[in-house]
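In what follows, a single structure is set out as structure tokens and then discussed.
Moving on, here comes chain A:
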Amino acid sequence: MKKNILVIGGGPAGLEASANLKRLGYNVILIEKDKQLGGHLAKWDRLFPDGVSAKQTLNALLDEVSGVNCFTETEVQQLNVLEKSYNAILSNGITILADAVLLASGFDLFKAEKKEEYGYGIYEGVITNADLEEAFREKKLPAKHPQAIGFVHCVGSRDEKAGNPACSKVCCATAVKQACEVKEVYPDADVYCFYMDLRMFGRHYEDLYLKAQKEFGIRFIRGRVSEVAETTDGRLQVKAEDTLSSKPLKVTLDMLVLMAGMRPSESGKSVGRQLNLTTEEDGFFSSADNLLSIQRSKLPGFFYAGACTGAKTLPDTLHEARSAAIEIDRYIKEKFSEK
Partner candidate 1 sequence: MTRLLIAAGQHVTPEGIIDRYPNSYNHFVLPFVIGISFILVYLLIGLIRVLYHLTGEDRIKLLKSLFIPKTALKNLKDIFCDCLIHTKIWERKPLLGYMHSAIAFGWFMLIVLGHLEVALFAPRHLEGISEGSLYYPIFYRFFIWINPEHETLRGTVFFFLMDFFLLYVLSGIGLAMFKRVRSIALGMRHTTKPSLADRVALYCLWAIFPLRLLAESFTADLSGGSFLTKPVNWMFRAFFGNELNFMPTWWAYSICLGLFFLAMPFSRYMHILTEPLLILMRNAGLKVRKPRKGFAEAEIYACSSCGLCIDACPMNTQKKNLKYSSVYFIRFLRRHNNRKINEIADKCLMCGKCAAICPVGVNSPEIRRVQRETLNNSISYDYSYLDNIAEEKLTSEASAKGKVLYFAGCMSHLTPKIIKSVESLLKASGTEYEFMDKDSGICCGRPLMLAGKTEAARKTIQANKALIEASGCKTLLLSCPICLKVFKEEYGLKGIEILHYTQLVDKLVKEGKIAPQKGSVSMVYHDPCELGRGCGIYNEPRNVLSAIGDLKKAPKEKDESICCGYSLGSMTLEEKDRSKIAESSVDNLMAGNPECIVTACPMCYRAIRSKSPVPVKDFAEIVAENMKQ
Partner candidate 2 sequence: MIYEGKKKIWADYQKEIPEDHYFYVRSCIRQSFFPASEVTFLDITRNKLGKDIFGTEHHTTCGGIAYHSDTIPQETVMTIIARQFALMKKYGYENYVCSCITSFGLYCETLETWREFPELQQKIADNLWKACRLEFAKPKFLVHASDLIFKYRMQIAAKSKFKLVNQKTGEPLRVVEHIGCHYSKMFPSKGVGGAEYPYVLVGMIEAWGGQIIDYPERRHCCGFGFRQYLIKGNRGYSVSNTHKKFESMEPYKPDMIITNCPGCPYFLDRWQYVIAETQGKTYGQDGHGIPVFTYEEVAGLVMGYDPWDLGLQTHQVSVEPLLDKMGIPYDPAKKFLGKNGKFIGEPQKPHCLK
């Protein structure tokens, strides 16, 4: 008989893992709390470093999961550990007996309004990275040409006061990508990136940075924005320190994009509470081993994939999803061949 695997979360990690588990011959049940599959990927317009369409990428992932039992708008209501399996009661009333569970609950974007000094939700021109992606996707960029646009890196990341000392890994590349995109739309605007360190670690990321500097003339200012205020004509006055010249700096902008970082998702946390899963100081789930078995939790048969164990890029997430499928396959084979 086919073994049941419950995958919680229909983002890239959940989709890629489900596709692979299905291919390995398991009966996969994928549940997603939103109306549609895809997680944050579905809300994005283009992806760094090459600017490929998020929609196409998502469609490629979705093509692979045809035949998997998907329940959207569904959450786990109760999750119990049985002797050799897990018993899950879903919000749609279905009860599932799963031989293994994969948690792919991903991340929530940091709530930018928590950084009160940036005035998100208070000043018109202050938006988040997600808002900008939506504007690109829906083609709803402000028609009035802005003269100056700023990007604030590390909003809610590397910030103990915001509750997240860790780096969110994707914001630097996203900010540089978005800065280039915005400059393409408004070539006459001055575009500034306020960064602390530029973490352009991936393949082609540095090229993106160089392109942003040389081709788009984007100005990188090393220093975190300290505060934002509105000017008499409704523009944004931004203060920061240019730490490279050790001088305070101010500039008036028309749009300020906050690169909201990654926080553990609320829905993931609620699953974690039911099983008393441990988290690390950053709030993300702790793996059995951070080097050797990131996909394993401390509970046998309960696995992780993607950003529920910390900020990850899309390729990282997909790799983890594939390796989680292999780990689960190995677990099931070992567990059920003992008899």
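Operating definition for what follows: contacts are C-beta pairs under 8 Å (C-beta built on N, C-alpha and C of every residue); 3 or more make two chains touch, one makes a residue touch a chain; residues count from 1.
On the choice of candidates, all candidates are chains of the complex that A comes from, given by their letters.
Computed from a predicted model, the values in this text were never measured in an experiment.
Of the numbered chains 1 or 2, all belong to the complex, but just one touches chain A: 2. Residues of chain A that touch candidate 2 in their complex: 113, 116-117, 119-124, 227, 229-232, 234, 237, 239.
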